[in-house]
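Please find one structure pasted underneath; my questions will follow.
Note that one protein chain of the assembly has been removed; the remaining protein chains are unaltered in position.
The block that comes next holds chain A.
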Amino acid sequence: MEFLSYLSPMFFTLIAAGALIGVIFGAIPGMTATMAVAVCLPLTYALDLTNGLALLLGLYVGGISGGMVPAVLLNIPGTPSSITTTFDGYPMAKKGEGERALKISIVASLFGGLFSAGVLFYFAPVLADFAIKFSYVEKFLIIFLALTVIASLTKNMLMGIFSGVLGVWLSLIGTYEITDGGNGETRLMFDFMEYYLVAGFSLLPVLIGIFGITTILQDAEKGFKGDAASPTIKLTKGSRFSFSVFKGQLVNLVRSSSIGTFVGMLPGVGGSAASVLAYTQEKNFSRDSSQMGNGAPQGLVASESSNNALTGGALVPLLSLGIPGDSTTAILIGAFTLQGIQVGPLFIGDNLDTWYIMIAALVIANFLMFGIMFFAIKYIAKVIEVPKHLLYPIIVMMCVVGAYAINYGIMFDVWTLLIFGVFGYIATKVGLELVPLIIGFILGSSAEVYFVKSLESYGNLTIFFTKSPIAVFLWCLIVLSLAFSIFLKVRARKKESFASYS
């Protein structure tokens, strides 16, 4: 228990400061937890390892959690892993239940964060050994499983699948890197585009463009005269938050947190896959998922508990293998190496005090994030009461700043924001579905890399079915997921026709 002596007031202050700054970064569209940690990393040079970790873990937890705010209130995911939060959060906000939606999200986030910290503490080395059993084949199948979400989230199956494929196609634009099994040449573009698109479209500007700018353009089309000039949503209109909303949600919380922790453990799979998978599993396996997508708390619970569970999950390979689970934990390695500490398979045994400090910091960061957000949320939620003609220019400005900053000042990212904003607006007019499109965009390039690498390594297609028992299990999940999606669609259609008949 020697590590307790390290927990000074400074330690707690830095976690709180980190959580607060992280929440602000996460809440600004285009700013992410990764960026918050990267920006503050140089500050840790002046701190010792304990205090440096306190600040960085606070930022990490705060940054991941903050993404829920614009997702719920503005329909713009603050971080890629909050996409699914928009599905039910924004409809709730439109019904005047923004504060309630945010409080549900915060509680779910706390649960997910603590769950993953517990898993990290008790099972990290065992899970790391399990994670290395996931080769290219299994990673491809996980991403493929996440892509099946498209089937359950579409309004029109054919259009949804087409939109998803279009998203995958857009994600492949850029250089087909030799490391990814390609030829090192640019593809899917004209020569004059090469200068701008050599690295393809950046994810966050695309995400903010499609969600944020498209929404603003759609509202602009309606005009801001008369009633539209003043807020139409009142926070008091909807029902109030109560913990009773979590009654019957334990399975959802545990399942989604497990999915988040597990996906976080797999380097290269990406956090967005976690929330998408958790959301789909809740949609497919819950008793009643008919309201999901229209403002159901269970959707928020699935999304937010899974994306906060990523934090502990991504630390599993970092602390047990020396391999970062995501882009944010990759920066944490910098903090360790700067202090002369190696991360690798012997890290925990060699640095027990640091290990305990990290777990303590992670748990405390989750509680402080909860404290900061739960009590500040009634003020934050008032954003939605700001008249749109005042609110939207500010959002556009934040989106532009975020897009410009995401890759340290690339102007083309701002153009990407605009291009995809206009594209999203036109796409909805012609009946394309934006959610499958963006999911295809996020998962497409990883799916391709792991598919090609699997073929490159094993040389035949049958390996996808025969590689390991894990692969067979994942195929079962894929089939079940597709079957449930089709079953739910058929049942909904029958209900509709029965209702119209009666």
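Please note the rule applied: a contact is a pair of C-beta atoms (placed from the backbone, for glycine too) under 8 Å apart; a residue touches a chain by one contact, two chains touch by 3 or more; residues count from 1.
FYI, contacts and distances are computed from a predicted model.
Missing from the rendering is one chain, named in UniProt as "Tripartite-type tricarboxylate transporter, receptor component TctC" (options: "Tripartite-type tricarboxylate transporter, receptor component TctC", "Ubiquinone/menaquinone biosynthesis C-methyltransferase UbiE", "Gas vesicle protein" or "Acetolactate synthase small subunit"). Which of A:331, A:381, A:395 or A:474 touches the hidden chain is settled by the complete complex: it is A:331.
Note on the undisplayed chain: of the listed residues A:83, A:323, A:400 or A:474, the one touching it is A:323. Listed for chain A, the residues touching the missing chain in the whole complex are 38, 41-42, 45, 129, 132, 135, 175, 177-181, 184-186, 198-199, 267-268, 317, 321-324, 330-334, 337-338, 340, 342, 344-347, 350, 407-410, 453, 457.
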